[in-house]
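A single protein chain has been removed from this complex, and every other one stays in its place.
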Amino acid sequence: MNVDIVTEKIALGYLVKVKGDVDMNSSTEVREAFGQVFKQRSSAMKALVVDLSQVRYMDSSGIATLVEALQTCMKQGLQLRLADLSPPVKDVFELARLASVFEIYISLNDAMAER
Amino acid sequence: MNVDIVTEKIALGYLVKVKGDVDMNSSTEVREAFGQVFKQRSSAMKALVVDLSQVRYMDSSGIATLVEALQTCMKQGLQLRLADLSPPVKDVFELARLASVFEIYISLNDAMAER
Amino acid sequence: MTELVALTVPSHPKFLYLVRNVVYPLAVNSGFSKKEARKIVLAVDEACSNIIKYAYAGDATKTISITVTNETDHISVRLIDLGRKVDAAKIAPRELDDVRPGGLGTHFMGAVFDSVVYDTGQDQGTVLTLLKKKKIVGPGA
Partner (left out) sequence: MTELVALTVPSHPKFLYLVRNVVYPLAVNSGFSKKEARKIVLAVDEACSNIIKYAYAGDATKTISITVTNETDHISVRLIDLGRKVDAAKIAPRELDDVRPGGLGTHFMGAVFDSVVYDTGQDQGTVLTLLKKKKIVGPGA
């Protein structure tokens, strides 16, 4: 109910679009969406792109979910690209001083560009 | 804070655009905006058009304000035209069974057309 | 299943939006449509306005307590004030064809809720209980 997740196959690998509130109630759904992507893992896959432009709220459980995804990506030799952070996401990244830990792209286009 | 009101001079007379919540806290502001229009009254003025498309909420104090405005309009020989009722406004009109009392226009364009 | 949410606000109309902010999503999450939820919010808002106007005669320094209980087959909203007791016999929604400002609030409450009960049996103030049944979709739903 509070979060809407859409996963799409893209040239680079997968795009996960997260919309709504990512809190203790809904972060499990985000984690499951990432889990699905990791299951589809193939050698052609280069990156997991996460569109955060429609996130209205994110708390530490959302951050924890992203940190876990980053750790799985690193193990699997994948890039985790976070795109177009909404103001509430920027706030929580700022407070957690996480901006340097993640690969953050200003726009979804930038994040989806092959590199 | 909960309501935003913009008044414009138009060919027919005046257009009042109401945005936000019209409740016991803010209906006075709407009443005052109508009062300003009634003060500007000239013989060239035919109608007071009220754009209700951006009203997120309206309660009985909002209805009371519109009924008062209708009464003043009738005394002054003016038309009161309500345009583009938002769903919450439609709800409260339905519950108050007021749809037949007011001149209601589906769109602002219709309401602003000379007749 | 009984889920109870309680909100207490000062008896000033500037806090009515908070009541709406709480009641609307609770009504939607209890299974009412958006349109039904909007009407529930309207009726509760009118009940709060009446407490401010009549029970407290405009005194903004008192409090209004609202509890929303989500049960399997209904939602109930209870409004508690510590003001002048309601004379329930005097509360009569006006005839709708009498077009004039005022008199609509109690009509809305009756039109939206299945039951509207004023209880003045406490030492102080009034407890107003509004109850609306859910449309049960299937057996055990």
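Each chain gets a letter, A, B and C, in the order it is written, and its residues are counted from 1.
One rule holds in what follows: a contact is a pair of C-beta atoms (placed from the backbone, for glycine too) under 8 Å apart; a residue touches a chain by one contact, two chains touch by 3 or more.
All of these numbers come straight from a predicted model, not from anything done at the bench.
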Give the labels of the shown chains that the missing chain contacts, considering the complete complex. A, C
Which parts of chain A face the unshown chain closely enough to count as touching? 1-2, 21, 23-25, 57, 59-61, 63-65, 67-68, 87-88, 91-92, 95-98, 101
Residue by residue, what part of chain C touches the chain that was omitted? 3-10, 14-15, 17-18, 21-22, 25-26, 29, 63
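Here is the rule we go by: only the chains that are shown with their structure count from here on.
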Could you grab the centroid distance between chain A and chain C? Build each centroid from C-alpha atoms only and quote it in angstrom. 42
The distance between the C-alpha centres of chain A and chain B, rounded to whole Å, is 46
How many angstrom lie between the CA centroids of chain B and chain C, rounded to a whole number? 27
Send over the residues of chain B in touch with two or more other chains. none
Quick check on chain C: which residues sit in contact with 2+ other chains? none
